[in-house]
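Structure record follows, encoded as structure tokens.
The other protein chains are all here in position, but one chain of the complex has been omitted.
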Amino acid sequence: MTVVGDRSEERTAERKPANRFPNEVPRPEGELNELRKPWVPPRGWRILSAVNNTYVGLAYIATGLIIFILAGVLAVLMRTQLATPENDLIDYALYNQLFTMHGTMMMFLFAVPIVEAFAVLLMPNILGTRELPFPRLSAYAFWIYAFGSLAFFFTLFFGVAPDTGWFMYTPLSDARYSPGINADMWLLGIGFIEIAAIAGAIEIIVGFAKTRAPGMSIDRIPVFAWAMLIFALMIVFAFPALILGTILLEIERALGWPFFMAEKGGDPLLWQHLFWFFGHPEVYIIFIPAAGMVSTILPAMAATPLVGHRLVVLALITMGVISFGLWVHHMYATGLPQLSLGFFSAASMSVAIASGIQVFAWIATIASGRLKLKTPALFIVGFLIVFTMGGLTGVMVASVPFDLQVHDTYFVVAHFHYVLVGGMVLPVLAAIYYWYPTVSQKQLSERVGRWVFGLFFIGLNATFFTMHITGLMGMPRRVYTYLAVMDWGALNLISTFGAYMMAAAIALLVFDIVRTFRFSFSDTVGNIWDAGTLEWMRTYTYGTRSIPEVDSRYPLWTRPELSDETDEGRYYLPGTLTGRREALVTSPIDARPVYVMQVPGPHWGPFLAGIATTIFFYLLTFKLVLPAVFFGVVAVALILWWVWDLDHGPVRRPAHIGGGLVLPVYTSGSVNHSWWGTVTLLLVQGAFFTCLVFSYFFLWLVNPHSWPPPGVSMPSLAWPAVAAALYAASSAAIFFAGRALARPSSGALQLLFPSALLLFAAAVGVQVYSEWQTGLRPTQHSYGAMVYLFGALQGFLGGVLLVMAGFTMARSLAGKLDAVRRVTFDNTMLLWHYATAQGLVAVGIVSLFPRALG
Amino acid sequence: MTAVAEQRLTSKAFLLFGGLLIWAAHFMLVYSVNAVVCARGLQDLRVLGAGLIPFTVAIATLVALAAASRLLWVGSGWLGPLRGEPHDDRASAFLRQVSIALALLSMVAIFLTALPSFVVVPCG
Partner (left out) sequence: MQRRVPDLLPPLASGAGCLLLTGCNWSQSVLAPRGSHAEAIDGILRVLFIGGALIFSLVAVLLATAILLRPSLRAWMASNNFIIGFGIVFPVITLMALLTFSSVVSRTMNGISDPKIRIEVIGEQFWWRVNYLDGQGNPALATANEIRIPVNTPVEFILKTQDVIHSFWVPSLAGKLDMIPGRTNRYTFAATSPGVYRGQCAEYCGDQHALMAFYVVAVPQADYESWFAEQVGNAAEPTTPLLRQGRDLFLAAGCGSCHTIRGTPADGTLGPDLTRVGSRLSIAAGTYPVNVGTLAGWTSSAPHLKPGNLMPSFGNLGGEQLRAIAAYMESLK
């Protein structure tokens, strides 16, 4: 690692004890103004260029709630159609779009984004930092999400909304059975919004590890932040499976490469494996942040620390990992071997232990304190009841024989709404009531809140408890109507009535928000719950005036005067060192201050790139490839535009931040936040590649005698050997480029980067051409499709490397890159070595595995 | 932060997730073996008098449990305070306790995973 300046390790260690302030008061005149200046938000319509977590977070939450309402309206329409048997209010075509859109929007466009939105808004304040590490990335993610979701919703009005169910099973969703563009709307429209989820995840992971208040060592991190960390890590490993699935299906639809077509060596079950490898963790991705919210809200409402903090953290980690072993739990009825199902049954039950720990930890916390039955607490009590029910039916459906009866019936619809509405929507409603005072000058009405809770809670149970019985009486899910003779009418009518009650509750909540919301960050209602965590200190767009020193899990309880002291500037970094936006970076475990990060400010790039990205994907949906490519290039250019002025380098010598601490304003290497971001992105890519390798082996398994298919001869081993050598050589060139950084004027960099690119391109070329010259084509059999997909993925990485190499060289030419200010180079280098490693593995598998078998 | 601290970070993370990673490796292994054996019709092969699948699962489970208990043993002493570390050691103690408990819980999960293979017909 490279530390700029003369900071000695000892200085960090000699930090003053927490009960003594690092700084004298009064603070020097002008310090506050200096601090404020870079954080002034853009005014008027320029607010669209804002990237500060407070603005983006609020807009994010608002958009999430709008999507929730829209998707809820779709549910109300469906319930109206099903209120009576043989109803012809809504025809099958619209109904099939409605349930597909309802599921898709609730899962992808409401549940995941809104918890990311809460993280963006609250995480910096909860962790006691000014800003998360990549605010422009967050802003870009938000804009993609906002434009993408609204565009997706409006497909309904043109009758081109997807209609094959939110899990898009093939072959129903392939080009033969869904020839329209409805399915493409799903694949591209949802696929690209996942970029936003992954961007948010990277932000959260790095934020958790690097930007915490000094003293917030790993044992003092609030459960909210833990939950967000696990949530983000799960996104990193789960979403790539979905993205791979959507890419495979879209390639099959558009180009005819058979991955899922049984006639050509594909298998529809591959889609199910990929979808559910994402889809089951997704349920926990949604639940875990909500659980984190409960663990944060409950101590405040019961006025006592969370009982079993360590056990709760343990439960979250357990859930995060074991939920990856549950995916076949959705495929019990597909006819897989009994024992395979048994393994998943076991994992499904193991994960219930993690839920149990949390439920009893919450009950213990309530018992340890005294629960103030205000609206947030009501929602949490409701959550405990409903979620326990959902958890118990979850254990039931984990039993293979029982699930064979209730799978794909209304029993399952009831189960997952108990888990999702109970486990996620109720905590989010609690969170809205609980954290509202941090952003508004007026709190929501307690009286209205009780009505909102009552209507919602009763409505929820009326709607979904009934559905358990409807399902047991034989009603399958996803039916636009049912025969009167089946006698499901009365049950359905009750469900519909309950749905109206839930709708009324939400309408009441919206009314109350419109009535009371007075936006502010600094002049808010304040800590009306007497909560103990940092987000209840006085904050501004730049977070708190100074960065507090934390000495417990509930700093405001152990030091009630902390908020005032922090606000007087008694703690770290009360001003600015560089004149820019800044945040304090601390070490991952002990949270010792390491350096001062320069944080980027407002920029038009994220907003404009968000528009261009959305247009790119929607043009692709309509198969307008050339205009799409144009907007794709524009989007990349806009992203580069905003990235260009990020890496400022060591603009000044290390300086005092208070308490005798002298910190640098720049680092590079593995301590840098951007390095962590890139490594996280590589984990995403690695997970994607692993899923691809899994798909390759899976298709081998279903094609026992045709891998490769008869008549296909494999290229001689000389070809892959050459490709591997070229890959290795390109990485070597980058290695030497790193050494050449010390002599920026030598021109070696300008020579080495193009050579490395050429070598990489040649490697990809050899990899692909070696197969092509044997006569193998991607459209004939799944074997060929997989082989070329490996090549195509390397080609894609080559394209990314081209952009990054060009960018790095441009910075070098502009004098913005040298042996110290080298973050841009480091990121390019990391991706490069990764791409080489992936290429070697791909070449190895494709050329050696079929030989090893035969 | 020195290179030593960075190393400790990696090992701490591994210790924290170690038990669950062993669970995941065991899970993927027994699932893959079962899938391949059933797909290729090898379930009637016998190893040392036991069916191929129960045999593999039993061996894999013993190895996984051994690995997880090794983790327990290492975890109980490994993450003590480094010499000269000025900070009090609550953070390390927290990590150690959570890691040990996770290893224990993973052992339960590994045992649960193996349980059905001694009851159901593997490829039925």
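In this document, chain identifiers A and B correspond to the written order of the chains, with residue numbering beginning at 1 in each.
To be clear about the criterion, a residue touches a chain if its C-beta (ideal position, glycine included) is under 8 Å from a C-beta of that chain, and two chains touch if they have at least 3 such contacts.
Keep in mind it's a predicted model, so treat the numbers as computed, not measured.
Note on the chain not shown: across the whole complex it touches A, B.
Residue A:G342 is the one among A:P22, A:G342, A:G798 or A:G839 that touches the chain missing from this view. Of A:M106, A:L274 or A:V307, it is A:V307 that touches the chain left out of the display. When the missing chain is restored to the complex, the residue among A:F360, A:W451 or A:F849 that touches it is A:F360. Of the listed positions A:L48, A:A254 or A:I469, the one in contact with the omitted chain in the full complex is A:I469. Which of A:S49, A:S138, A:S323 or A:T409 touches the hidden chain is settled by the complete complex: it is A:T409. One chain is missing from the display, and on chain B it is touched by residues 105, 108, 112, 115-116, 119-121, 124. Where chain A meets the omitted chain, the residues involved are 91-93, 96, 164-165, 169, 171-172, 177, 261-263, 266-269, 304, 307-308, 311, 315, 333-335, 338, 341-342, 345-346, 349-350, 352-353, 356-361, 363-368, 370-371, 373, 381, 384-385, 388-389, 392-393, 395-396, 399-409, 466, 468-469, 471-474, 476-483, 485-491, 493-494, 702.
By our rule, only the chains that are shown with their structure count from here on.
The mean-CA centres of chain A and chain B are about 27 angstrom from one another, to the nearest whole unit. Only residues 1-3, 5-6, 8-9, 12, 16-17, 20-21, 23-24, 27, 30-31, 34-36, 38-40, 53, 86-87, 90-95, 97-98, 101-102, 105, 108-109, 112-117, 119-124 of chain B touch chain A when the two sit together in their complex. Only residues 1, 9, 13-14, 217-219, 310-311, 313-314, 317-318, 321-322, 324-325, 336-340, 342-343, 345-347, 349-350, 353, 587-590, 592, 594, 670-671, 701-702, 704 of chain A touch chain B when the two sit together in their complex.
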